[in-house]
Structures are given as C-alpha cells and as structure tokens.
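Other chains of the complex are left out, but the ones given are in their true place.
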C-alpha cells in the first residue's frame, strides 16, 4: 500500500470565500503515483469546509446568501460560543451544512469525477493562515 | 490491495426522488470479493446526494417538505445560479444538506451496517440519465 500526505495552506483576506482547489489535489495525486485508491481532502480547521460542487459564480453567491440565512454572522451576541471572545459562532454552523471533508475515488491515477465535480475550500472565518489536508492511500 | 469500481445509472422521471440502492451496492461488494476495507458511494452529479437513513415513506415525505422549506425550488428567479439558464439552483443547495457521499466499512465481505441503515440516492434535479460511483478498496 502506498500513501501520500500534503497540506495546502491558504490565507483568505476576507471573512468568507470559496476557492477551487481541484488542481492542487490533482497535482498531489499525480505526484503520489497512486493509481487505485481513495483520496481524503479535509479542512484542518473547524470553521471551514471542503466540499464538491459547481464552479459557477452565481451559485457561490447563492451559497453565501443561503448560509447567512441559515446561520447569520450578526448579531454576534446571538451565539453562546462568542461569549468566549470569538465572533465566529456562525462559521462553526455554516461548516456543518457544507461539510468537513470529501472522499474521492482514485482511478488510473486520476480523480474519478463526474462532468461538473470540482473540489472547493469553503472559508467561513478567514483573515489568517489555515490549511487543508490531502491524504491518499492505495497502490 | 484489491479495488472495485462500478457505476450505477438512474433516470428519475420526476424532478426529485429518493431511491434505495443498498442492494446494488451489496451486489457489487459481493462480486468484488473484498472482505475487509472501505466502500465509497458518491453521486457523480452535483445536484444529487448519496446518504444513509431509514427506508420509511413517511420520513421521505418529511425530507421532501423540509428540503423544500430550507431551499425552495420556486421562485426560480430567487437563485443567481438560475441566471445561467438553469432552474436547479435549489438542487445544488439541497444536495449540500443531504451530502454527496457515504463511506461504509466492509467487514467479512458485507456492508458493516447497524439495524436500519440503508443507502439512498437522493435526486433533486432528475428527468435525465445520471450516475453514482461505487469504489471499494481493501483485501
């Protein structure tokens, strides 16, 4: 069994952003030489997500609006978590809707994707360096 | 290490449906001969889900009503994504709530399930051929 590990670092200037990381993950997979297996891609922070969906800017605005409706940032006093001095209570909730991780099949040393699948980093509490883990196992 | 790959194709006649695919996945697992490992089952389309829950028709009606409340199909003009000419903005959101994939333990060449666990394909934008990926690795 082979395994591969890589961290991807990002420093999102604003509070929230969706970043397409598909090519980063593919590059790591190609470097790994793993032909058949499973690739795990997960946020290593608990106010961020990794998810798979469409790279379409209108949809990304829909996600932003929808997540703000489901778990609004303001008022920050609306979250018990923010009594700790944080202001990111909402980000911990948004992350649960969008998910922590994706597991992707590896076939013939490629991500085994349908036509529109792209991997995104969903940042909900940025403005600092944060990272994603890529771990691939197989042969 | 062994690996197994299969695509399951569906053409749901309506816009939305929940379809129990447990037996399809089990058949593939038995064919694979893999005794111990992990099975990944994921939607290959970004307006559909694979998830695990109960095969109970009342619950499925609850999911339908709840998802329509969280991310209603109408008005289609309520989604920026639909400015592309699509009318499936809601389906991209519903899919995030229900999830893209499940990972299931394989033990003794069977799905290692609790008493009520069943795998479902959740279609939120049907009326065309779409597919699910089954990838199993182990030995």
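Letters are used for the chains, namely A and B, taken in the order the chains are written, and counting of residues starts over at 1 for each.
Please note the rule applied: a residue touches a chain if its C-beta (ideal position, glycine included) is under 8 Å from a C-beta of that chain, and two chains touch if they have at least 3 such contacts.
Computed from a predicted model, the values in this text were never measured in an experiment.
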item	value
Complete-assembly copy number [criterion: all chains share one sequence; 2 shown]	3
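By definition in this document, only the chains that are shown with their structure count from here on.
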item	value
Chain A-chain B separation of Cα centroids, rounded to whole Å	20
Complex contacts: residues of chain A adjacent to chain B	1, 36-38, 51-54, 56-59, 61-63, 66, 70, 97-99, 102-105, 107, 112-117, 137-139
Interface residues, chain B side, partner chain A - complex	1, 3, 5, 38, 40, 42-46, 70-71, 79-84, 89, 92-93, 95-97, 99-101, 103, 131, 133, 135, 137
